[in-house]
Structure formats: C-alpha cells, structure tokens
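Excluded from the complex is one protein chain; the other protein chains are retained at their positions.
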Amino acid sequence: MAKMNMLHAINSALDITMNEHPQACIFGEDVGYFGGVFRATSGLQEKYGKHRVFNTPLTEQGILGFANGLAAFGAPALAEIQFADYIFPAFDQIVNESAKFRYRSGNEFNVGNLTIRTPYGGGIAGGLYHSQSPEAYFAHTPGLKLVVPRNPYQAKGLLRSCIKDDNPVIFFEPKRLYRASIGEVPEEDYTIELGKAEIVREGKDITLLAWGAQMEILEQAAEKAEAAGISCEVIDLRTILPWDVETIAKSVKKTGRLVISHEAPITNGFGAEIAATIQEECFLHLESPIMRVCGLDTPYPLALEKEYVPDALKIFAAIKKSVEY
Amino acid sequence: MAKMNMLHAINSALDITMNEHPQACIFGEDVGYFGGVFRATSGLQEKYGKHRVFNTPLTEQGILGFANGLAAFGAPALAEIQFADYIFPAFDQIVNESAKFRYRSGNEFNVGNLTIRTPYGGGIAGGLYHSQSPEAYFAHTPGLKLVVPRNPYQAKGLLRSCIKDDNPVIFFEPKRLYRASIGEVPEEDYTIELGKAEIVREGKDITLLAWGAQMEILEQAAEKAEAAGISCEVIDLRTILPWDVETIAKSVKKTGRLVISHEAPITNGFGAEIAATIQEECFLHLESPIMRVCGLDTPYPLALEKEYVPDALKIFAAIKKSVEY
Amino acid sequence: MTNPNNVSLNLSHALEFIDGHALNIPTITLLDQNGQLIEGASNVDLDKETALKIYDTMRFIRLLDERMQAAQRQGRISFYMQCLGEEAAVTASAAALKPQDMIMAQYREQAALAYRGFTLEQFMNQMFSNEKDLGKGRQMPIHYGSNELNYLTISSPLGTQIPQATGYAYGQKLKHIDAKTGELSSQIDAVTICYFGEGAASEGDFHAGLNMAAVHGSPVIFFARNNGYAISTPADEQFKGDGIAARGVGYGIKTIRVDGGDAIAVYAATQLARDIASKNGEPVLIESIAYRLGAHSTSDDPTGYRSKDEEAQFRNNCPIERFKKWLVNQGWLDLAEDEAVKEKLREDILNALKVAEKVAKPPLEDLISDVYDTPIPALQKQYDALKEHILQHPQAYPSTAGRIK
Partner (left out) sequence: MTNPNNVSLNLSHALEFIDGHALNIPTITLLDQNGQLIEGASNVDLDKETALKIYDTMRFIRLLDERMQAAQRQGRISFYMQCLGEEAAVTASAAALKPQDMIMAQYREQAALAYRGFTLEQFMNQMFSNEKDLGKGRQMPIHYGSNELNYLTISSPLGTQIPQATGYAYGQKLKHIDAKTGELSSQIDAVTICYFGEGAASEGDFHAGLNMAAVHGSPVIFFARNNGYAISTPADEQFKGDGIAARGVGYGIKTIRVDGGDAIAVYAATQLARDIASKNGEPVLIESIAYRLGAHSTSDDPTGYRSKDEEAQFRNNCPIERFKKWLVNQGWLDLAEDEAVKEKLREDILNALKVAEKVAKPPLEDLISDVYDTPIPALQKQYDALKEHILQHPQAYPSTAGRIK
C-alpha cells in the first residue's frame, strides 16, 4: 500500500498495463513527453518509448478512429481525450463505430481492446467547456461500458478492469479529485468488478445514489441528514453501463426512498434512467417519488457555479422533502 | 386543402420559407439539383437558384458548421442531414456550438435561425445505419429544441414553427411515413405551436404516449385495447424539447397509468425522462408503474427487425400488464 | 524541417500567392484502350497467373453485379450496389497486395473481397441476411466482412474506416519497431489498404486519418476512388482542388494518380505503394480516376442528375474489355473459352442465389449476441421477456417463433 492521489493511481494502472502488453499504446493530445495536461501519463513515454506513448495531432475524431483501428488490430488502445467537453468530435467514432463494431460484423471483428480515458466534471472554475459531465450522452448506446471512480483506490482497480474488459469502455475521471483525493492504494495489480455498485454507507430511511466526484457531496449530505436523525444508505453506482439495478432496487425496497444526484443537467441525464427503472422495479415499495438533484438545464456556468451545482445543501433539502413526503 | 404525403408537406413548408426570406438557404448532401435522396427538396433549386439551394460536400460536421455560421449571420439556415444515423459527425457542432451559442456569448450572438431536418427511424429494412432514432442523444442538451411530426399536416405546421422559432431546432422526419402517410394539408402557410403535446384520442383507463412514426403503432395498440374493453388516452408528444409535462401529467392524473413507447433503445431513451418526471409529478395518482415499450438495448437489427421493434402487440401486452397490475 | 514551426523557410520578398492549382499532377496510364502497352511506359511485373486471376475476378464481379441488380429489381433482395466501371481499380489494387494485408473498404469494393477468395455462397448469404451470413444478418446487403480474409466488415458511415486504417496499420508496424531506438527494424510484413470515394474524402475523418498516418508513419495505402459522383453530387460540387491527389502534399504523403480503368497501371502503382509503405513505414496516397458507370445504388436513378450523353461517353471505356484485349494480345486468354466460363458462371450465380434465399433467417439469439462479448444483465432480461412474448404470439413472429430455444 502507498498513499496516492488519483493521478498516481491512474498512472499506476497504465504503467502495469504497458508492462503487461508489449503492444499496448497510450495516445492523445499532449500525453507524450509532457505526460498530459494533468500529468496522468507522466513518465510513461520515457519508460515505454515514443512509439508506445505518443502525442497525436489535435483531432479527437482522429484519436478515436485511430484507437478503433488499433484495438481492432488487437493491441490494447488506451486513448485519452484531454477534456470530456472535447469528446464530441469523436462521438461518431464512439457511438456508430466502437459501440457497433462487434455487432455489425457478427463478431468477425471487435474493439474490445479499447479504453477511453477522459477527465470530466465541474467545480474547477472551468465554465461551460471545461466542466461537462457527458456520461448520459453515451448511456443510450448499447455496446459501450461506462465507468466512473470516486477515489484513487477505485480509480486504479476500475481502470484495470476497464482495460481487461473485452468491450469498449469509457473511463470518466473526476478531474476535481485528481489531486484532491488521496488514499491508500496497493502498488501491485488488482481489479474491481465492473457493473457492480457499492454501498459505501448503510442506512435505513433513504437511499442516496451518485457516482464519481458527486459521491463526496452525497456523503456530506448524508452527514447533515444523520445529524437530523435521518439514516441514509449511500451508494456509489461506479459503472453506469451496465448498471447494477439489483443492488439499487434492493436498497430502495428496504428504504422506500431514493435520491439520485449528478452534475449533468437533469433532463435526460442518467438519473432519468435510474428513476424510470427503479419506479418500475420498486413500485410497491416507494414511499415518496424518486427525486433527482442535478445540474440545471443550462450549459455549465462560470460565475454562478456555486448556485448551479447540486451541492450538499440541495441534496439535504431533497432528502428532507422525500422523508417528509 | 390538398392531399399531400409527408414529403410534399415538408416541401411546401420549405417553399414558403424560401419565398418569405430572400436569404434563406437549403443545403445538405444531394439536396440541390436532385432534390435530396428522398426528394424532400425537389424543385426548389430550380425555383430559388443554385446559390440558395445547394449540395454540400459530404461532411456532416461541415454542414452544421456552415449552418451555424450562416445562422449567426442572420440568414435562415435550413440544413439537411441525409439520415439521422449520420448526424453524429456533426454532434460537436450541434451540442457544443448550436446549443451554447447564445448562452456563452451573453446573447451577443445566436443561431436561432438554424433548423436541422433529418429523416429518422426504422421499419424500412435499413439495418443499424439507416434506422436510428437518435432524439434522446440531443434531449440532454439545453439550448436545443427537438420536434417530430406524425403526419403531413403536423409536418408542415410544425416545420414552419421550427423555422420561425428563434432557437436552433432539430426536426426529425419519420422516413417510414414519407410516402406512406397522406392527408389533407392546407396549401397556405400555418403553424403549430411548439412545446405542446396533442391528445389524439381521449380515454380514461390508461395514457399512451409516443411521437412520430410510433404514433401509428400506438393507435393500433389502442384499438386492440379498446376491443378488450380498455379505454386509452393517446398522446402525441410532438415536441421532445421542451416537452409538455403539463398535458401528460394531467392525463396521467386522470388515468393513473402511463405507457411510453419509442423506437430507440430503452436505456436512457427519452422515455426515461418522461417516466422519471411523471412518477414525481403524479406519484400519488399512479396505480401501476410507468412502463416503457421501446427498442431493445442493441443496435437496430436487419433480419430480426420484426422481433426488435416495439410493435402494437408488445404495447398491448404492456397495457394489459399495467391495467392488471 | 529544422525550425519549430516545421515548415520550409525559403524567404521571398515578393507578395505573391501560390495558386490553388500550383501542382502538376500526372495521371499514370500504361495500357491503351486497345489493350496495347503504351510505348515508353514503365515496365510492369505482372505474371500470367496474377493477370488471369485479376481478369477472372473482374469477370465474376461484373456477372454478380448484373445478376444481383436484377434480383433487387425482382424484389428478391432489398438493396444492391454495382461497381460498374471501377472493376479494374479495385481488383488490380487488391491483386498487388499480400493476403495478410488488411483491406478496409467503403462498400463498392466487392471485387477486392472476391479476389481474396470470398465464395459465391458467402456473398449470397450476406445479401440474403440469412443465418449463414458471417455478419449474422445485421447489415444491409453488400456490407461484407471476413476476418479470415482480412477484409474488415463494411460500415455504412462514410469515412470512418480512414483513421481506423491508420490505427490498424500502426498496430501492424509496432512489432517491427526496435524498442530501444524507436526505429523500424525490419520490413513490415502486413500493411493496410484503405479504399474510399472522392465524396467520403470530404469527411473530417479523412483529414484526421491521412494526417495521423503521415505523423505516426502508419503503413497504409490510401486508395481514393474518384468516380466523379457521390450519389447525385458531381465531383465539382465536392471539391475545387485538383482531385484528391492534390491533398497528398498537404500531408507530406507520397502520392500518385492513376487511370482507374487501366488494371496494369493500378497494379503497378499499388505494388510500388506497398513497397514504400512496408519498407519506410509511411502512408501512400493513390487516386484512381474512373467513372461510376452505374447508378449509385439500386435506390438511385442517375437520369435525375446526369446526362445520357455523359454516360455514353464513358460506356465504351470498359476496364474489363481493355484488360481482356491485353490478355488476348499476350495469348493468355481464349475468347471462346471465356464465353463458356461466363455462361457457367451465370448459372452458378443463379443457383447460389436460389439456395441462399431459402436459408432461414438468423435465430432469435442473434438479436442480442455480439452487442457485448457476453450479454449484459439488462439485455438478457429484455431478451427473456421478448422470448416469452414471442412464444405467446408465435403467428406474429413467424421467422423466429418456431425455433426459439
């Protein structure tokens, strides 16, 4: 075990992968000599050579096109998109290509070797183009897996699972936590199973659900609730596609209440899918409507970020509303 | 009034617009001399000249980039994407640019003049790249409006409203109905208000909700239900963004039950948002869980299209399940 | 270049623009319309066996195209695309490759697949979306693919295969790179050819794919089929530069333009291109000039956008005839025998069609297989519900209901 921040944990997962597969490649804008604008790939070009860790030209559609090709060839393709806000030029390559590669060919070809890493989320005074949480845009796409870690330990274990998984995966990294979140992380290899949510705090009155950086906020809200005598079961979804309906439904059947929170705008965010599914799974157990505490339906703001975000106060207000319903 | 199919109705709306604004332009792949692969723009180049109705090079991101620029200049920009399956290369221009143009500039600039037309949907033996219904991908994007007509009359009136609306709008045209749907359409100009759902059949036991080509299927299911003694209220959502929560909630409060149907895969489709919102709005009135009858979570198939689609039989089964819950 | 801006810096003090057509791009042609090698033409190394295989393939594809076009008109298949006029471009380029080279095509390159050995039966099974289709009946007709033959399954979205080819070829090169020096240590044993139309070359993916291939030294042969049209859009509404070849210098890529109706020129150019790509670890751009003689597809009617005169002008320059004349001149082909083979082929094709159209559609399992390596729980649940639904209404789902496991 060692104390690591999230960047170190990610770097370690990449390092293990590069060591494991002689053909694994890391590429993206500025990931080479410089080690990425957040330094997640720091030191790796030096260690594995310019032919395996390299800068690409500035073209996200090219990065993903290249990545699909390299993955189809059979090499682990570890592509970085510098900010999740800039993943959209690659949307066609991801949604029409990566996601459908195996299906359309009848499994003659696949891009299971593809892993896309991208920093997402707000809280860093980044305004509308350095703060987006675009996971829901991809969640409507069969063929993809989507994963979001909440801390360094999770980051390393989940990223290793994404890489080993034989499907294209997008790994969303909460950039607000890159350096802020520090914890014990094994130096050796380990994995955390995809598709499984984790109950991070048990409770009986209400279930709170989120992922990534929002988990921290959820826990603050749970603390407030606890102080007010409300016992919260707090769950980290971890994998958005495929998501763990079973664990959530089980918890909601127990508590009878659910609050979901994400940074992205509320309308058609992934909270919508969770609410839609859980109201069906748990209809007879729900004691109040499922509530969503999310970003407003606006682009991500700058000066009014504080007002915009689903903070602990807002979540706590929803918890009370749910419990008092 | 004249009998028109949907293509004629759309052509008529475009014709009126071109006549109205000397700077309005229609452009896209093959829309010029040939009049589009579905012939929706037939005759318009002849009438308004090559400088106002023209083929573009084969680049969807270019079409939308050009369209954003032309709309920002102040000319009505009527862009066609040949198939909605091919809208994804333009995703960045739509989601990061069109949708955020006004907001990010503090209203110094806007692309309210932009209207994107694109044929969508299955049922034409088109397989995974000529059948998609991508509305939900855009529904998570504040700043856009999304509209889908169900018949020629709706098509003309809604398209005219989209064009006149001072926001970027995507108009999804159900291509299966292009020639199949024929009806009375005024030859003169008229509009149908955006953001308003329409109750196309009143009923009391259950609310059925869909849009576009799926309306036809919904009505078939309602017929079956009627025959089985179940009275269905059938609603055409028409505008997906902003959607008419009020009309739907009012109906569900009356019937206590809701079945939503769309062709797109179920997970995080727009049905999810509707279910999530309505369970909250109508919590105390719901007598059974809101159900969604949608495409499976797979790419759109070819040989097994019949099995895949949310047909009237499947919707009827859901109606029974809901009523018998 | 030796400056940080990575440009040539020949200073000049005269304010002059480079013209938009400053390059002089020759078009390579070696065989005249009478099947005679042009005097003074570069020597070409094309042996009898390869030449005949090229011819056989073109002949087969022409007959297959004719038959399937008709089959579509009869309502037996839903869609078809001919490669009329471009047979030589596709076949001869494929012939210049090695079997281990990857082919990433657009959709009009059935001849390359035939050259590789895709069987008549395999073609038919794909077009009839039956349960024997390697693609499991999921894509429209002509979206072929074969792992065994190194032919990537066709994808309808245009241009997407271009940067993919760059990535795939990079993978092919990787094992030839010396980990210490980062330099190429041996000739690359398998390269990639990437076909696309002059229309698809307008996509952003084209730009990304070619630029990245140049920067990363991917051994790809970019083969642009400039056939004058993208559905109804003529090439002069597609670009204003001098074809696709003029873009090669924009990327620093060695480039050649060939007469796409001349199988020998295409063969020779591609052979040379493969040599450069595999030895240097760098991409090459070939632009083939031929005319799309047929409609875009069976959904298209070109009389709506181009003149009969124009079509007539190209109708007589049949690339198959041109090559056939050369073969006859070489004494490698007997015309009577050729006719007999054609007759036999026509029969074989019709028979294969009749067999394939009777093969059952894929089973219900194939609705959900291959979305992921193994179905995710939500999808499995949807499938189970669907199975139950179908069993309750077997008459409504006749092609699968009887076979549900």
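All chains are identified by letter, namely A, B and C, in their written order; residue positions are counted from 1 within each chain.
What we mean here is this: a residue touches a chain if its C-beta (ideal position, glycine included) is under 8 Å from a C-beta of that chain, and two chains touch if they have at least 3 such contacts.
Because the structure is a prediction, the values reported are computed rather than measured.
The shown chains contacted by the absent chain are A, B, C, with contact judged over the whole complex.
The omitted chain makes contact with just one of the residues C:Pro99, C:Gly250 or C:Pro398: C:Gly250. When you scan B:Phe38, B:Phe66 or B:Tyr308 for touch with the missing chain, the hit is B:Phe66. Among B:Pro57, B:Gly121, B:Pro134 or B:Pro152, only B:Pro57 touches the chain left out of the display.
In the full complex, subunit A touches the omitted chain through residues 29-30, 32-35, 37, 54-55, 57-62, 85-86, 88-89, 125-130, 266-267, 296-299, 301-304, 306-308, 311, 313-314, 317. Listed by residue number, the positions of subunit B touching the unshown chain are 23, 25, 49-52, 54, 56-57, 59, 61-62, 64-75, 77, 89, 92-93, 96-97, 100, 102-110, 112, 142-143, 145, 166-167, 195, 241-243, 245-246. As for the chain not pictured, it touches subunit C at residues 1, 3-30, 38, 40-42, 44, 198, 202-208, 211, 214-215, 226-229, 234-243, 245-257, 259, 265, 268-269, 272-273, 276, 284, 287, 289-291, 306, 310, 314.
One rule holds for everything that comes next: only the chains that are shown with their structure count from here on.
With centres defined as mean CA coordinates, subunit C is found 38 Å away from subunit A. Each of residues 61, 89, 92, 96, 100, 103-104, 142-143, 241 in subunit A touches at least two other chains.
Residue numbers of subunit C whose C-beta contacts span two or more other chains: 136, 138-139, 143, 155, 157, 204-205, 366, 371, 376, 378-379.
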